[in-house]
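Heads up, one of the protein chains got dropped from this complex, but the rest are sitting where they should.
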Amino acid sequence: MAPLLDVRNLVTRFYTEDGVVYAVNGISYTLDEGESMAIVGESGSGKSVGVMSIIGLIPSPPGKIEAGEVWYTGRDLLKLNQEELRQLRGNEIAMIFQDPMTSLNPVLTVGLQMTESLELHLNMSNAQAKERAVEMLQLVGIPNAADRLEDYPHQFSGGQRQRLMIAMALSCNPSILIADEPTTALDVTIQAQIIELVQKLQKELGMAIIWITHDLGVVAGMVQKLAVMYAGFIVEYGAVDNLYKHTSHPYTMGLLNSIPKVDAKERTRLASIEGLPPDLLMEPKSCPFAPRCTFAVEQCWVENPPLIQVAPAHSAACWRWEAVRSQTTEVGVAA
Amino acid sequence: MTTYIIRRLLIMPITLMGVTFLIFAMMQILGPVERSALYVRDVPKTENQINAIIQRYGLADPVHLQYWYWLVGRRDPQTDEVVGGILRGDLGFSRTGREPVIEMLQRRFPATLELALWSMIPIIVGGIWMGIKAALNHNKPIDQISRIFATLGWSIPTFVLGLLLLLVFYARLGWFAPGRLSTQFALEVTRPGFTQYTKMMTVDALLNLRIDIFLDALNHMVMPIITLAVIQWALLLRVTRSSMLEEMRQDYVRTARSKGLRERTVVNRHIRRNALIPVVTIAGATLAGLMNGVVVTETIFNYPGLGQMAAEAAVTLDVITMLGFALFNGILFIGAYLIVDILYVVIDPRIRLS
Amino acid sequence: MTINTSEAVTPAGRPAGIPLDEGFLRPPSRLEKALGPEWARLIRGIFTNPLSVIGLIIVTGFIVVGLLAPVLAPPPKPGANPYQIPRDGFLPEPKPPGTPWVKNAPYYVPAWYSLTGNEEWVHLLGTTGGQYDIWYALIWGTRTALLAGTAVVVASATIGILVGSVAGYFGGLVDEMLMRILEIFVVFPSLVAVLVLSSILVPIFGRSLWPAMIALIVFGWMGYARLLRGDILSNKQRDYVMAARASGAKDTHIILKHVLPNAMFPTLVFLSLDMGSIVLSFAALSFLGVGVEPGYADWGQIVSFARNYIVSLDTFWYVIVFPAIALLLYGLGWNLLGDAMRDILDPKLRGKIG
Partner (left out) sequence: MSQENGQKNGPKNGQKNGKEVLVSVNDLKLHFPIMRGVIRRQVGAIKAVDGVSFDIYKGETLGLVGESGCGKSTAGRAILQLLKPTAGEVFFEDRDLTKLGKGDLRRARRHMQMIFQDPQASLNPRLTVGSIISEPLEIHNLGDKNSRKERVQELLRVVGLNPYFISRYPHEFSGGQRQRIGIARALATNPSFIVADEPISALDVSIQAQVVNLLDDLKAELGLTYLFIAHDLSMVRYISDRVAVMYLGKLVELGSRDDVYDRPYHPYTQALLSAIPIPDPDKEARRERIILKGEVPSPANPPTGCRFHTRCQYATEICSQQDPEFRNLGTAVAPHMVACHHAEKFL
């Protein structure tokens, strides 16, 4: 069966006054129906840009999609015009964002913001749309949903606002939900509520989820597949179990090691990744992680490694993946 | 919100009082002898006359008493009649207009109001429309043109613009004329057949079903309207544009796009609505700017409104008329700013509901 | 005391000897080293943006003209008051550019004059009614504009900065009271207030620059006060002020080192915009007749002569066009400069001040 979403060699760049920003440098991944995957990376790794490019949400200019194909239900999304993409957005592919405060229009009522996409995509009458909006609000756990349609976003608490965003995104029954760091701005206990809510809704509604995050911990228990991004490249990609247990890229390994183990008995020094991420204004020629890598050899400075299959459903972009993999498997990063 | 409005309403009398202090203080710059000349029709000549006036109005009394007299009037112990007192409507006698200042203000205000109201059309329509267009076409030709217009319009002095318009459209082309009405109509509007309901010529002409007078009045106002409007138009354009650009960057616009809304809906419903809220805050500044412009514009175009009166009074050093004009402005703008402030609070749900 | 933060890991293949955390820090430019990042950015910005370069050229041009006034337009007699415009007779009718200069011509013909194609003094830009030479008036008017403008701006900025700092720094009741007082001053439309006050001051100071200048200062400080107060209030909340306090800094140290320097640049922007607008208001007052005595070299006054020829402006176009160009360029120059600075310093400030 063909995957629901098939991203092939996507390249996105920004042409700014300072020069060309190499934001996304040829990433490929697939997403099956009802599957949930995570794209993990630090700020500037291209994780958001990569996903925004798919549905035509990167600001252009300065952004430009240079190459790639994005196959979705038999169509290449990159070849669609804005109007066709627009009909897809919110309807089949929906998004939720990091900061629920700024992502909701402060001067429009929640009801209006909930119903506008229903009226547009599902051709509902205003009354029908309102009914559906109340249903959705109940589904995401907003008390007294019917009475709150006339309220404005600032009258809801932070966690409730993120619930509103989720209700809004899911109201048209999308087949893909893109969640762009939806819990980063929230407190730990609220974060747990939101994650649980999304998981519950996924079970009920069956959409596929792309979860964008910088926190390897948050997604460990809730996705099946993981793509780790660094400097615009996917450096490691594969099924979650494999990736956590047999980490095959030194960056992923570094990330995992720099998170303190909650259950560690004795205190060992945190392994940190020294140095800084590369300047995205420079065209990447060698392995972007080489300057910070403890495994780097001559070849890494000469040639940028492609994604190499290291196991079934697991690949890493590292010339020395075997060394990395053997180390993590032996020591057991997460074991 | 209600407490804000109540607070704002409570501050108003304080500001109003401050305004009277300020005007009174300006009056105190002049000595009692000079001030004595302000209250009466004919300039007093002899020392006796002057002293009589100083006594009658208490102009040599302690300052706080004088302020009180100026505010509420003073009972003349000899004739037992109350004289002066701005609260009684006695703002003094205007030598420029040869009538009491208060009557002069009443008579001339409609003309100025008419001019200001007509100017609002190009200001609001042009400013907001161009501001939105410019922002939506950021860095494209229309944006560049708008920016040039905004900078030029903001830099050109009102009187220079007015005179240049006169040069081109009156002296050279003869399309538009200064003044308020052509001579043929000027008399007609004072005759019994023509009722002056509002004293605003265009409105009255329509109410009297006289299209010819309406067009004539409008023709006389074209140049003053342009002169008045350009600066404020430039200002409004600038504010609208930057407000639009600011809102276009917001996260919720991305959300709206991610919902697949039509670009038209994104702009109209999400961006424009939010962008115009801060624009309301400069409505007060726009009105003040219009009042500034009115003084110069009416003088240039010989338009019989408040501004022309003020300019004439200033040249002839008719201080009492000037102070009356200042007081009128003070009251007008305290009211205007109050309305603007309240309006702003009411239209923004973030403030209204908190 | 040494702590090795770089651990023992040295990635293979990397040139040795580079400290780990050097990252990709770019070397600072010489400008940046000498002036600090903000000044460097400001100056680089001003010189790279075509609009601000135009503004800079215009403003510099006016300063040069002001400095070279004695060479560009020498007075009729050595040692004569140069600000008195020489009159070539008393005829009421203006004379066009190029008319020979009969009486009161400058006492010598400077070397540059041959560039105009004339051997003797002619009225380069014509004369106004009353035979005041327009060229002379514009050249010396530049000096008047620069001097009076700078004096007014410096004075009102000083008052405003003082009031704003006190209000912002002390806060509480002091702030509340100063802001109430400020509100009284901003109630009046600026030109109206200035017109009223200067017409009251004329009897005291006589016709000179003083009444208008004083009035412009009295009603010109509020913008600075508001700006500075707001900046201080927001700066007080910044973490780096908290950090300085945590280090045990005194209030004076915090104000002088952290708060005021950060409020300086917005003030600079406002100053530039004010330089333009003050001179335009000044000219407007002169134009209305509340200003210097007739014959004083002042742009507004020259324009006011045009009021006498409204019907024949197309014949006497030079009476209005040349002064208009001077005024427009002057306002434009400062505005372009101020706008550019505002855009460079904080794109978010666009359209918020001025």
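Some points to look at:
Letters A, B and C mark the chains as written, and numbering starts fresh at 1 in each.
Quick note on the criterion: a contact is a pair of C-beta atoms (placed from the backbone, for glycine too) under 8 Å apart; a residue touches a chain by one contact, two chains touch by 3 or more.
Since the structure is predicted, the reported quantities are computational estimates derived from the model, not experimental observations.
Of the candidate positions A:G232, A:G254 or A:P291, contact with the hidden chain is made by A:G254.
Considering the full assembly, A:G158 is the residue among A:P3, A:G34 or A:G158 that touches the omitted chain.
Only one residue from A:E42, A:E66 or A:E131 touches the chain missing from this view: A:E42. Where subunit C meets the missing chain, the touching residues are 1-3, 5-6, 19-23, 25-26, 28, 32-33, 36-38, 238-240, 242-250, 253, 257-258, 261-262. What subunit A contributes to its contact with the hidden chain is residues 42-43, 157-160, 187-193, 196, 214-222, 240-241, 244, 254-263, 267, 269-274, 276-277, 334.
In the analysis below, only the chains that are shown with their structure count from here on.
When chain centres are taken as C-alpha averages, the shortest distance to the whole-protein C-alpha average belongs to C.
Our note on geometry: subunit B versus subunit C, Cα centroid distance of 26 Å, whole angstroms. Between the CA-based centres of subunit A and subunit C the separation comes to 52 Å, rounded to the whole angstrom. In whole angstrom, the spacing between the mean C-alpha positions of subunit A and subunit B is 56.
Contact with two or more other chains is made by no residue of subunit C.
Touching two or more other chains at once is no residue of subunit B. Listed in rising order, the residues of subunit B touching subunit C in the complex are 11, 14-15, 18-19, 21-22, 26-27, 29-30, 34, 151-152, 154-160, 163-164, 166-167, 170-172, 178, 238-239, 241-243, 245-246, 287-289, 291-292, 295-296, 299-300, 310-311, 313-315, 317-319, 322-323, 325-326, 329-330, 333-334, 337. Considering their complex, residues 250-252, 254-263, 265, 269-270, 273-274, 277, 348-350, 353-354 of subunit B touch subunit A.
Interface residues of subunit A, counted against subunit B in their complex, comprise 55, 57, 82, 86-91, 94-95, 97, 99, 102-109, 116-117, 120-121, 152, 154-155, 165, 168-169.
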